[in-house]
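Shown here: the complex without one of its protein chains, the others still in place.
Letters A and B name the chains as they come in the text, with residue numbers starting at 1 for each one.
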Amino acid sequence: MMVVLLVLPLLGTLFMLLWPKIAPLLALLTASVCSLAALQLLFLVSEQGNQQVLLAGWPSGLAISLEANSLSSLLILLTALLQLLVGLYAFATHRRDKLGAGFWPLSCMLQLGLTALWLSRDLFNLYVCLELLGIVAVALVSLSGDKAIKPALNYLLLSLFGSLCYLLGVAILYGAYGVLDITVLAARWQADLPSSIALLLMTLGLMLKAALWPLHGWLPAAHAAAPAPVSALLSALVVKGPLFILCLLWLQLAGATQVAAVAPWFAGCGLAALLLGGVSALRTPFAKNMVAYSTVAQLGYAMLALGLLLRFNQPLFAAALWLFVLAHALAKAACFLAIGEITATLGGKRINTLKGASQTMPLAMFAFAVAGGSLIGLPPSGGFLAKWALLQGLWLQGGQLFWLLAIVLATLLSAAYVFRAVVLAFDRADPVAPDFAPRILPQWLALLPALAVWAMALYSEPLLQLLKQEGL
Amino acid sequence: MSPFWQQYLPLSIILSSLLPGLIIFTLKETQVKLRISLNLFGVGVKLLLVLLMWQAVKAGQQFYFSLPFLPGADLVLQGDALSLLFVVLSSVLWLATTIYAIGYLEQSPLRSRFFGYFSLCVSATVGLALAGNLVTFLLFYELLTLATFPLVVHRGTPESLAAGRRYLAYTLSGGVILMLGVALLHSLVQSPLFTPGGYVAAAVSGNEGLLMLAFALMIMVLGVKAALLPLHGWLPQAMVAPAPVSALLHAVAVVKAGAFGIIRLVYDVFGVESMQALQLAQPLMLLAAATILYGSWRALAQQDIKRRLAYSTISQVSYITLGVAMLGPLAAVGGLVHLVHQGVMKITLFFCAGNFAETLGIHKIRELNGVGRRMPVTAMAFTLGALGMIGIPPTAGFISKWYLGLGAAEVGQNWLILVFALSGLLNAAYFLPVVYRMWFLPQSGRWPAEQRLSNRFETHWMLLLPAIFTAILLLLMGLFASTELSPLSWSQLIVEREFRHD
Partner (left out) sequence: MIDLSNWLWPGAGLGLTDAFTRPWWCFSLVLWLLVGAFSLLSQRHDARAGRYWLFFALCFAGNMLLIAALDAVSFYLGFSLMSLAAYGLVIHNNTAKARRAGRLYLQLAVLGEILLFSGLLLRASAAGGQYDWHSWQAVPLEPLSLSLLLLGLGLKAGFWPLHWWLPQAHPVAPAPASALLSGVMIKAGLLGMLMFIPATDTLMQQWAPLLLITGLISAFYGVLAGLLHTQPKVILAYSSVSQMGYLLMLFALLSLTGVAALPVLLAYVVHHGMAKASLFLYAGMAGEAAGRIWRQALFWLAALAMMALPLSSGALVKTALKAKLTAASLPGWLSIDVLSSLLTSGAVLTALLLLHLAAQLRAVKASAVTKASANNTAGRWALFTLLVGTLWALPWFMLQYWQLPLPTLSQSGALIAPVLFAVLLRWLWYKLGWQLPQHYYNRNAPALYYSLKLKRLYQPVSQPQWHWPTITLRPLERRLNRALNRPLVSTTALLCCLLFVMILLSGV
């Protein structure tokens, strides 16, 4: 099953390059088949426990090994579904938005890279996935044309720098231990200086790629410059890849002293991201930049949860961390698609473009608001579940009033930027007239993930249980 | 009635307004008849279901419906006597407001959206009333905030947007803090069902500080919606909304949700004993008393009718809080019955204010001179509402003030009677001059913007009928307070059940 999930996108890409005319069709087909396969995998994992595959029959240690636990299968499913959705959106709007033909194979490659990343448990394989992701992402950003050159270039340079850092760390570890498989490595782990340096180098590389504060500078420009479907993919999925590796490193590899030393840094960075990212999102005059800054801020939650998880070892924080990732992926996809659709129809990049959007494009605006509700953490959305887990964890830990207040403040900031846009949309005094008649289908597509993130609440109990146990 | 049926009754009460609301969103502006009939159908079904439930609850039955949600905190809908008080209030007033809104918005744009959110708002309110535990309460609380916001900014003018921003700033901050408080309480004692007598008593020793913190956090939030003193700022500004919305906001939905939450929190979460053990009642009482006087005092200087009514709401809703905070059975009866009475009286006043604005273009108090001759029925309804607010028998307001006063004497807080007296005087000072202008002063000049809305009546019958209905209702509730149907009897039933538990 895992192999199918990897091979399909690869084949898809190949065929797309061969027959570019039917590329959209192929992309949708691949994504839908992958979704079914991912669902199958999820069932398999939940019934039979973790699955492991050694590629090409080589023995363990030599072969590329793939391992699927319930978290990774969930992430795979999410990836495939979002791919499908974004593909549909891109297909629905590709004539209007003049999306380059490169989008289809690239997005397929993206799926390949991500799926491989969720399944890999080997530092070098992970590096390869990371590199693939980085390159494809930059290529996708540059699809926007001239105006995206500079952000894409910045992205590329920093991504390469991050990869280098990561690679350096991997090299040091390989030199010290001679193995790169995480489980094996963890068994032999010694918390000495070289391994610390290696771990730190990898961490910084990953933080750079995941746009975790303070290394997030490239993200807003890049995500804002990209076409709407690309931004949705980037924000929803791509930044989560490095985060996943980061969690693997610190939860499975690092020694207790290392963990204790780095936890406050993570939590602090997360908090700073939440507050400063929130303020930036609130103040930026451009609509897509707002959503991009919101990604920076929301990644802060994950970082904060990771820091707290490392510090207190409370399973609720693990649940919070992954719930944030899942909820954010869905919500952000909806946000970008909705905002992209609105800005395209109303013709403008500024937030002021949204004036009167509740009247002219009610569905898209509704999608944005609903997704925003999850970003804020309004019940009963996925964001609420995550926040609830975080708050519960903090209250149960006792005496964590500072973090609680910080979270309240961050939530208020997110509410402020979401509703800044929503309030503008209700401005009936001076609405912006659409350039052409709004189209219904793309708006519904934007609404779907937003509804899905609220539907997460229906499965809250199994989700919480699952993610609490998983904790990687 | 089969048990299966009963289990879904609370849910279907919510759905009876939610589903029509959702369908209405999809309707076109021109499908007026379909929209109206959907709306009225929803109202009818809801009233019918509520009637069913009312009879069963009166016989001592409890309704319970749950969906799995968070670990240790399911989504629970529970129909007990207290929730039914609020459900009946919101359903009946929804009927009046729907008719009123149909008449009020007859020619304005975006009606589908308006009525959609309107139904959503009522569903959230009813959900709030039926919520069986704190997590469910939190959920509907936020839903209510979100559903009300589009109504507040419905006009889409800069003022209404500013009001909407302020409303959101207050209520969303409140929502976040509520989440914090609910999470704290959940971590201490989980979130079981609301039970008469509360459920925190077992955890009081050792957790005093945290419980007090939780109480303070939640009161702060509920205080935002109930417009307690330092948190009342949004309410006067939110009156820029269309009249039916203000009516709903002030009488049923938002403000009452806060007051209802305070009742739930004090009686069904903390319980009288824990409240006394933690000494939480006294500060709440002081706060409510200060709000009563402050709201009335500020109302004096307001020259805009709806603004004056808004400040009056601030003052009047705190009567409920005060009644609850006194922790005595008679005061509780007063507080509970005021929940209903204030709703009916305030909605009457807002209907009338809307009628004046819609028919004659009157917004300021000084423009009301001689309106009693031009619109006698509306002016009469306004007068009744105003007399009720002052607490003059035989209106409903008198009954609640009487019980609140008795309650204050019962728990030995005689100074509160002074508060009531002073507030009564202030109420008279800002309502009677308005009444005087309407009836005794001659019309000065032309009306600001007169419209001929009806050939037979003083204004459109759909605007007139709800005002008459609620005015008669408030008179009946005051006159026939002892009958079984009256809110007073129902409040006594609730209090009996609340205070009987030990």
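The criterion applied here is as follows: a contact is a pair of C-beta atoms (placed from the backbone, for glycine too) under 8 Å apart; a residue touches a chain by one contact, two chains touch by 3 or more.
On a predicted model such as this, the values are computed, not experimentally measured, just so you know.
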Touching the absent chain in the whole complex: find that residue among B:216, B:277, B:406 or B:465.
B:406
Among listed residues A:13, A:258, A:295 or A:443, the absent chain is touched only by A:258
Which residue, A:165, A:337, A:378 or A:453, contacts the hidden chain when the whole complex is considered?
A:165
Among the options B:40, B:392 or B:472, the absent chain makes contact with B:392
Considering the complete complex, of B:67, B:202 or B:301, the missing chain is touched by B:301
Touching the hidden chain in the full complex, which residues of chain B are there? Just list them.
297-298, 300-301, 330, 387, 390-394, 398-399, 401-402, 405-406, 408-410, 414, 417-418, 420-421, 424-426, 428-430, 432-433, 440, 478-483, 488
Residue list for chain A contacting the dropped chain reads 154, 157-158, 161, 165, 196-197, 199-201, 203-204, 207-208, 214-215, 217-218, 221, 257-258, 261-262, 265, 283
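In this text, only the chains that are shown with their structure count from here on.
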Chain A and chain B: spacing of chain centres that average the CA atoms, whole Å
43
Where on chain A does chain B make contact in their complex?
356, 358-359, 362, 369, 373, 376-380, 384-385, 387-388, 391-392, 395-396, 404, 408, 411-412, 415-416, 419, 422-423, 426-429, 457-458, 460-461, 464-465
State the interface residues of chain B toward chain A in the complex, per the touch definition above.
67-71, 75, 110, 113, 135, 138-139, 142, 146, 149-150, 153, 155-158, 161, 164-165, 168-169, 172-173, 175-177, 179-180, 183-184, 186-188
